[in-house]
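The block underneath contains the structure these notes are about, expressed in structure tokens.
Complex shown without one protein chain; remaining protein chains in place.
In this document, chain identifiers A, B and C correspond to the written order of the chains, with residue numbering beginning at 1 in each.
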Amino acid sequence: MDGMILSLILVVPLAGMVAILLLPDRGKLPAWIALLDSLLTFVCTLHLPAHFHNQQAGFQFEENLPWLSRPAIHFHVGVDGLSLWLVVLVGLLAPVGVVASWRAVQKNSKVFYAMYLLQQTAMVGVFVSLDLMLYYGFWELSLIPIAVLTAMFGRNLGDGAAGKAALRFFLYTFLASAPLLVALLWLYAHTGSFDYATLQAAVASGTLPGWQLGWVSVAFLIAFAVKVPVLGLHGWLPDLFSEAPVAIAMIAAGKLGLYSLIRFHVELFPALAHRAAPWMIALAAIGILYGAMLALVQKEFWKLLAYATIGSLSFCTLGIYGFTAAGMSGAVLQTVNEGVIGAALFLMFGVLYESARTSRMADFGGLARQTPRLATLFTIAGLALIGLPLLNGFVGEFLVLSGTFVGVSRSWAAIAALGVILSAAYMLGAIQKIFLADGGDQQNGQAGRVARDLTGMETVTVAVLAVLMLAIGVQPTVWTEAMESALQTVTHSMHAQGATPVRMESGTVIASSMGGRQ
Amino acid sequence: MNTPVPADWYLLLSAALFTMGVIGFLSKRSLITVFMSIELMLNAVNLSFVTFAHEWHAVKGQIFVFFVMMVAAAEAAVGLAIIIAIFRVRGTLTVDQIDRMKL
Amino acid sequence: MNEPMLFLPLIALFPFAGFLLNGLFGSRLPKAIVSTIALLFPLLSFAVVARAAWMVHGGMLLPVAESGAPTWIAVGGFHVGFQFVLDQLSLVMLLVVTGVGFLIHLYSVGYMEHEQGYWRYFAYLNLFLFFMTVLVLAGNYLLMFVGWEGVGLASYLLIGFYIDRKSAGDAGKKAFVVNRVGDFGFLIGMFLLIANFGTLNFHRIGTQLAGHPAISGATATLICLCLILGATGKSAQIPLYIWLPDAMEGPTPVSALIHAATMVTAGVYMIARTHALFDLSPTAMMVVAVVGTATAFFAATVAMVQTDIKRVLAYSTISQLGYMFLGCGVGAYSAAVFHLMTHAFFKALLFLAAGSVIHGLSGEQDMRRMGGLRKAMPVTFWTMTAAVLAISGFFPFAGFFSKDAILAAAFQHGTLGKALWTVGLITALLTSFYMFRLWYLTFLGESRGAAHQDGHGDGHAAHAHESPWIMLLPLVVLALLSVTGGWIGIERFAGFLEPVTGQAAMVDAGHTELFLSVLAVLVAALGWFLAHLFFGRDGEAAAQAAQSLAPIRRLLQGKYWIDEIYTALIVRPVQWLARFVLGWLGEWTLVRGSAWLMSGVVGLSGELLRRWQSGNLRSYAAWLAAGAAALLLFALAGTLLGLNGFADSIHWAVR
Partner (left out) sequence: MHLVLFLIFALFALAGAANLLLQKHPINSALSLIVVMSSLAVLYLLLGAEFLAMAQVIVYAGAIMVLFTFVVMLLNEGREEKTWGSHAARVVGFPAVVALLAVLASAILRAGRHYGMVSLSDGITTTQDLSRVLFRDLLLPFELTSVLILIAILGAVALARKDDGNA
């Protein structure tokens, strides 16, 4: 079982896709198939943490089958502490996405769900691939359904905004990943292998030509940074969030890019990543403030969520490029958190949007009485997003910030921590505008009158997510323990190559890193 | 009286026929004549195949020609059917008026 | 060692259970069951605390740390657990929190009787108790921060309890955001602690401080300043006090519990808890003292002109918290905590009594429309009187002892201390004045309800009614505590707290102390006299005084325009920066610009290439022929150069 579980996780969504394509597009049939299939996938992904050995270093559940001999491409997949939770997260979000689309997608649902399941396979593939060419294939595959489904099922199809958003997403991500392919081929030409471990060893050996390798690492960095997105490369995000169907928007940003940054930039090119780190740290810290400040002045919720996402993803980037153990595990945890919280918020505002057809927060107001379940769960998710202790957002932010503060740079960490204040302001502002009395001429906004509360299925889904937020917030060790050995391997190999925590300033630090003194 | 002919003459002939086929493709205005030019090109290539088969005493060159003929037959059947269909829809076979082959 | 079983986690978990039960099912339960749940769990919690107190009384040694605390965060060598510690300081706090907390729950059952969302209210209130007990019991900074933020959340929810009122929502948001500013300081302080000590555990930091006297004053000062920022946020001190007056939008019992008795004292508690660090930094101590004194005075002046009964009490709270800060700042931690305790009694009582008044007047909060309620609400009147006397510092009420202890400690704290003491004394005068002003306006004189309510004829007093017993019972209990709460005396109190707060700055007994005490009582009496002069008789004197002091009065009524200044200096610039600099320059010009540029380039090249795809068959053929010719030419060139075959040509060309 352990030997095939990853293939199974990859195949189950594809099988669902085939089933949807073969069966007629009648009523809710495609949606039901997608729901059952994604639940099945989720159950399969749960096998991973259940049988994962925390103490064991290296990859587990590995499968390595030769695929093509020339060029040497293998079907090589495996999971370690870094990717473990991300695979589970993808599994979890799949049914959430289906529930979120349950009412929103009525026409052409066959196409929608088929593409959606394809996207699931692609995302899992990105997280488990240990052969870079295989990885690249999944990476590109994961981009296509987002663009296509946005163009086909976007919110404002009429005035072409959805198409534009899809095009913009496509251009950003594809233009950025073209150099990635070139860089991959360059690596292959010099090492004769696409295998992750082989390439890692080759890069570490220092035999590859230096300045070219530098460009290769930059190509990797840019491709991933666009997908995250890192500040400055986020041009596609606000539009996509406003236009894409909910199920697509909730998976478009974040985890793929962040995971790739850790695995294929920091881990693969530690020395070079270390050189880029100061820039990334600065970008991330500014990004946190930038996102929070822009979120503060948005009038539309999707835009607010987009900028809030930029802010919270910047936390992850900050943690990754500090090269500290605390920061890294905080970053991975925060990636998971962002996925969970974002999914919940997307689903819930999606429900409001679907009935009111507007995302201007001022059009709502006073919904707390009318939609109590929605209001309560929305508030919980919002509080998790802004990092209330005992909810999941806090742990990730705290680990990242403390790791950065202690190991990297006090001033950048302090700047990043300012985001804590602003995030409270924008999120509470949004909650007030949507759910509490707005004090306008009428008690409720126009759009609020038609709003409905969550259905039973939606309530259960969001409640599960909310419980998860609390669970991660109270017991993060369950999650971080699994990452521990993987991160130790990472940091050890990095330190061996001179990539110690990035010190950007000298301070009066007694203990040089967290845990330097027991 | 049995004067041999250099093999490259055959090849030159093949090249000449092929070029004429290309010219026909470019200059003829009736879709059906354009199609004939394609057949001409195919034949020219066949000729060079047979010449090389002779030159190198390899049977496979001739087999290739055989396959080309098969394909050409199939192509002619489908191609002419398409031409008929186009003529039915458009009422003309003039190449320059059939330019809807784009989005 | 046989460890005493204290069940510390239960203290926090009982209210949490109450929160879950009422929060999840409360909407479907009848009111009686909701109230039972809401009252039972805090009572259980109080019982556990009382049992612990009894065991301490019976000779149990403190501190007690619950062993086997579950881990919360563990990364690398850094480790934080859900660690609860009971020592003298937290015991005092817990008694106040759960005791007063329970009384206020009881009161709320009556007060909130007719409100919509009854269950929601009690769920929030229990949630608050959960977080507050976590804050107090926490054995490390991070867990304390959990409580710290958590009470902020509960406060946010309760301030915004009346969800149909925009001002309530605004106030809640403001409270949370301003508190977040303080939390920012707390966070940075924690990071500095991690950087310097590698742990957040109170005990371990204490040990390290004792072991490394070399930790420089600068480091300690930096850490302390960050923590002070946190404390000023939670305890509503300058510069972050602005949220508390607005927080009065919440139901009155909430103001009593959260915004008077317990939550707002968290800052003081935190400073007392961390005093080992503060002791290392005279600068930080001075900052605390000055901030406290300034706040005390400043808030007292504003309180003199407020007309909303709850706002008077809010500013009074800020002012009293200032006293506690002053106590901490001069090293008299036990005095500060003493005042914290007595203040919890009398200020909770004040709020509850005010609530009773508001309840009796069906929601009227403006003192100008009150008056003459003494007859209608005798119990409320007498309990309120006790509280007023206590806060003004009359002997032998509770406030006298604690305030006296703080002022005495300040007096002995060098030159600066003398100055602070002077300001503190003036503040005491103001306190007495504004409290008696409230007392006169509310209870004495004639009912003025009619004067402002044209057409309705009769004033409120006519149909004002005394509150039900369930509301009066807490009033009476608190009144007793307000009277007797100080009798324990600062010496014994300080002695009890000594293991935690360290050797108190010794108040030398004798003439000086006696002199100071007498002076304080005299000042309080003067305040009463002035209030009597202005408001006791007919209000003419008040009007005259108001005339002559018009500019000052305007300044005070405008609350020094601090809110407006903050808005102009901080809120607006941030919004402006976000909207114009980031939004327009960053987002539109750079990010969108580049996106447009990119899609523009792609679109343009697509347009060009589209022309190429004319759809004309012959044109395609021409390009095809050209391509074939080019490829052949390429191959031929390769042959001419002596390369072998097409593949070699390509290889050559690429190289």
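In the analysis below, a residue touches a chain if its C-beta (ideal position, glycine included) is under 8 Å from a C-beta of that chain, and two chains touch if they have at least 3 such contacts.
Owing to the predicted nature of the structure, the values given are computational and were not obtained by experimental measurement.
Undergrad: What are the shown chains that the omitted chain is in contact with?
TA: Spelled out, the missing chain touches these shown chains: B, C.
Undergrad: Suppose we count only contacts with the excluded chain; which residues of chain B make the list?
TA: Touching the chain left out of view, chain B contributes residues 1-13, 15-24, 26-30, 32-33, 35-37, 39-40, 43, 46-47, 50-51, 53-55, 59-60, 62-63, 65-67, 69-78, 80-85, 87-88, 93-97, 99.
Undergrad: I need the residue numbers on chain C that touch the omitted chain, in ascending order.
TA: Here the touching residues of chain C are 614, 616, 618-619, 621-623, 625-626, 628-629, 632-633, 636, 639.
Methods note: only the chains that are shown with their structure count from here on.
Undergrad: Draw the chains as dots and join the ones that touch; what shape do you get: line, ring, star, complete or other?
TA: line
Undergrad: As a quick test, compute the distance in whole Å between the mean CA positions of chain B and chain C.
TA: Each chain reduced to its C-alpha mean, chain B and chain C end up 89 Å apart.
Undergrad: How many angstrom lie between the CA centroids of chain A and chain C, rounded to a whole number?
TA: 34
Undergrad: Chain A to chain B: how many Å between their CA centres?
TA: Centres of chain A and chain B (C-alpha means) sit 56 Å apart.
Undergrad: Inside the complex, what are the residues of chain C that reach chain B?
TA: Touch residues, chain C against chain B: 610, 613-618, 621-622, 625.
Undergrad: In the complex formed with chain C, which residues of chain B make contact?
TA: On the chain B side, the touching residues are 22, 25-26, 34, 95-96, 98-102.
Undergrad: Residue numbers of chain C touching chain A in their complex, please.
TA: 27, 71-78, 142, 145-146, 149-150, 153, 156, 160, 163-170, 172-173, 176-177, 180-181, 183-184, 187-188, 190-192, 194-199, 216, 218-219, 574-575, 577-579, 582-583, 586-587, 590-592, 594-595, 598-599, 602
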